[in-house]
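Excluded from the complex is one protein chain; the other protein chains are retained at their positions.
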Amino acid sequence: MWAAAAVGSGIFVLLGYFIDYEVILTLRLILMRWSVLLAAVALFLGLFNLLTVHWSKVSEQEKGWPFSALLILAFLVTLIMGLVFGPDNQISLLLFNYIQLPIEASLMALLAVFLAVAGFRLVSRRRDPFSLIFVVVALFILLGTGPSLGASDSDAYILLRQLRNWIAQVWASGGARGILLGVALGAGLTGLRVLLAVDRPYGD
Amino acid sequence: MADIRCPMCSKSNPEDAEICGICGARLKPLVIDQPPQEQLSGQSEEPRTEQGAEQEEGLDWLGRIRAEAESEVPKDEIEPEETTDEAGSPDWLGRLREVDITADEGPPNGEVPDWLSAFSEDIGEVREPEGEEQGWLDRIREKNETEAAESEEEAEPVDDWLARLREEEELVPESLGADEITPEEFPLPAEIPAEEEVEEQVISPIEPMDISIEPSEAAPLEVVEDEEALPEPLDILPELTEVAPPAVPSDVELPSEVEGEVEEVDARVDEFEKSIEDELPHVPALILDEEAVGEQTPDLDLDSIQLPGWLNELRETTPQEEVPGEDVSQDLAPATLPSWLEAMRPIETFRSVVEIESMDEQVVESAGPLAGLQGVLMAEPVIAIPRAATVGAARLEVTERQYAQAELLHRIVEEEDQERPAATVRRIRLPFLRWVIGFLLIIAVMLPTVLSFKSGEGFPLPSYMPRDLGTLFSVVEEIPPERPVLTVFDYAPGYAGELNTVAGPLLEHIILRGLKVVTVSTQPTGSPLAEGLLSRVGVNGENYVHLGYLSGGSTAVQLFTASPRETISRGFLLPDDMQSQSGWQSPILQDVLQLSDFSLMVVITASADSARTWVEQAYPWKGETPLVMVLSLGTEPLIRPYYEALEPQVDGILTGLPAAVTYEQYLGRSGDALALWNAFGAGMLTVELILLAGIIYGAALWLFRPSTVETRSEHND
Partner (left out) sequence: MTEFTTLDLVGTITAALLTVMVLSYLLGDNIFFRFAVYLFIGVAAGYAGSIAWHNVIWPGLIDPLVSQELAGFLQPSNIVTVIVPWLLTILLLLKVSPATSRYGGLPLALLVGVGAAVVVGGAISGTLIPQSLAAMGTLTPSTLLPQAGEELIVWLERIISAIIMLLATITILMYFRFTTRRGVTGEARRSKLERIAAVIGQVFIAITFGVMYAGALAATVVILIERIQFLRDVVSSLLTG
């Protein structure tokens, strides 16, 4: 029965891409509106699950339970403030701007070091031509992306930038098109498997 | 004449004798072309009628008596064979059937002597003897004359047994049994009656009614008690029993002196027939030669039958003959068996004797699939009742060495469960490489930041405008100012440091042109990020308005692009002067009904999936509205194919700090991009050097690798 609901709703939405018929378009919009609403409810269910997992860690006094307690405290304070005063109130924005944003940005900044370490180790650990091509191309792109060591209008720098653009906008672009086509084919087939009820992630 | 010694009883017999005169065993093997035997054997294979069975029964009774005397099988063990008997018969009768008689000593199959045929008048079919078989009586007469001369234990004259029939109406054969009735006891007729007398004697067919004949037929067996010789037909009967039930001729003339007796016996036969059908117990007989007894004997209750005294005597002897084997074996001399017979002897381990309990004593099976049946092997307690395994009664003898080995094995197994402490030498691996690279990188980006290079110092600024930037400039410059610009903030707060820097000049350019900006996001944090960026270049409510959060990923994008006003109903951080909580009520959006009503779409994202989603979903609905993408440097390669097409789906791309710096230079404004330029240069230089060092290090490792490693890797390849 659930498969029938998934297939039926999917077919109507898919037909709307190709058929300009009033009834289909209207039904399509209704189904998508319900889906958007249910996605928000599902987000709430996910948050509830997060809360229960860490609550059980605190109640069972498992290893690292103080951090779980901190998480629960931060979650409840932020949620209550946002529910009561709204997410665009000053306190919620303070919490966002001075806690969430700097921490997340710092986590992303750590990536610079780890990516550099990974680039350094790549050739020494994977000695194959493709790894060498990977690192050499990356070096060329970085050389062409960053500022010039000398004059920015020097021939060398101009040649370097043109080489960088040629690699990025021709070689990589052609490869990216192939990857995009492959990704689109895969995504389309995966979606069709769901629409044909071959895959049933919602259960039987 | 040379004598033939009987293989069973070791008694001497005439040379031409086919069967032993004492025990009835065959002296010469059966030959197929022998007419009497062939006929009899042929008849034995035919389905017999009841009347034929009666006849066979009648002729075999004497033979059975003899066989029973020799047999070691108690009557009680004969029961399983009851299914082969059409009519049940007492054990003693069954044993009678076992007697092996030669064809020469009895009438051919289907033929009954005249003296017996009188008993079978009311019984049924009678097989007519063939003319060529009339000589058998002569042969029998000769043989009996010979035997009578040698043996003292000869049967009485015929008249004697007939006299007994008249005198004793009820006689229970008490001593009729293999253990008691010996061939010597069998009253062999001392004088062979006249041929006509023999012919007139009737042997009734074998059937339930046959029993009626048997008592009368057994009447001559009273000679056992009186040691009277049985008439010749009695000698003949075992042979007939072996091959086939001979037919009783209906037209046999009885001698006058026996005719009355026959009538009396007939009456008793009738009486006997009526009572046996319901009352005769079914006593299965152990028949060694199944061919000899193809008939089925009915159950027989001798108590209900008025039998001659000698028969009663025979019957009384039946219960006592449960284990006749020993006595018989004591009476019988050991036999010298021919080789062919020896080969036929069952193996020693074969249990030829099956003790069968009586029906009353048999236990009814109560468990298993055979529940309710009698006479079956009991399932309990061996199978049905589960029981715990018992310890072997035999004690296991273990030597000292074996015991020690078992202990050692047990100790080894126990050690497997024990946790052993980890190796004491513990090497702490410090992330030196991470420390070095991190230190270098932080120092590299910190120095320009700390040293505060002024503009123009440090790394040189970009001196030419990239092709992509020129296209973007054109797009932004050509959009009409009366329609708002839709800006999608689809990046995580972690990328705010880069994308805020890169998108800042573009948004500033848009606002500087007087265009209004409408923001939307599929991320929960998109609206606050938009507020943080746009608040630097404009005023909320005047220059920009936040429509809010789109929940549902690609579905929400498709819904928004298809029907924007019905998708988002609540804005974010709306101006206080707005009554409604929906951003669509803002004056900025008063003329916007669908996606194509926006003058420009700007998607700011660091995710290739998000960028691809907006391109795919918005492309059919945006119409002539240009789509511009502000991308992170790592995302640009995957979105460029949408841009590098004959009919591009993306009309402009802005990516990377150098492009932002150039943009700011074009605008003539100093923004965050310029502030990061020197640090960016230093950082990029450091990273380039790190990568170069990694390439050199890897190449050096590969060039100067040990030869053993190379050889091993070659072998593996």
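Going in written order, the chains are labelled A and B, and every chain counts its residues from 1.
Note that in this section a residue touches a chain if its C-beta (ideal position, glycine included) is under 8 Å from a C-beta of that chain, and two chains touch if they have at least 3 such contacts.
Keep in mind that what you see is a predicted model, and the values were worked out from it rather than measured.
Mapped onto subunit A, contacts with the missing chain fall at residues 1-3, 5-14, 16-18, 30-32, 34-45, 47-48, 50, 64, 67-68, 70-83, 86-87, 92, 94-113, 115-116, 119, 130-131, 133-139, 141-142, 145-146, 166-168, 170-185, 187-188, 190-192, 194-195, 201-204.
Counting the whole complex, the residues of subunit B in touch with the unshown chain are 431, 434-435, 438, 441-442, 445-446, 449-450, 494-495, 497-498, 501, 524-525, 527, 548-549, 551, 553-555, 558, 568-570, 572, 581, 606, 612-613, 615-617, 619-620, 632-638, 641-642, 644-647, 649, 655-657, 675-676, 679-680, 683-684, 687.
To be clear about the criterion, only the chains that are shown with their structure count from here on.
Contact residues on subunit A toward subunit B in their complex (touch as defined above): 17, 25, 28-29, 32-33, 35-37, 39-40, 43, 87-88, 93, 96-97, 100-101, 104-105, 107-109, 112-114, 116-117, 119-125, 127, 132, 135-136, 138-139, 142-143, 145-153, 158, 165, 168-169, 172-177, 179-180, 183. Chain contact summary for the complex, subunit B toward subunit A: residues 433-434, 437-438, 441, 459-464, 466-467, 492-497, 525, 527-528, 531-532, 550-553, 555-556, 558-559, 562-563, 566-567, 572-573, 612, 620, 633, 636-638, 640-641, 644, 656, 658, 677, 680-681, 683-685, 687-688, 690-695, 697-699, 701-702.
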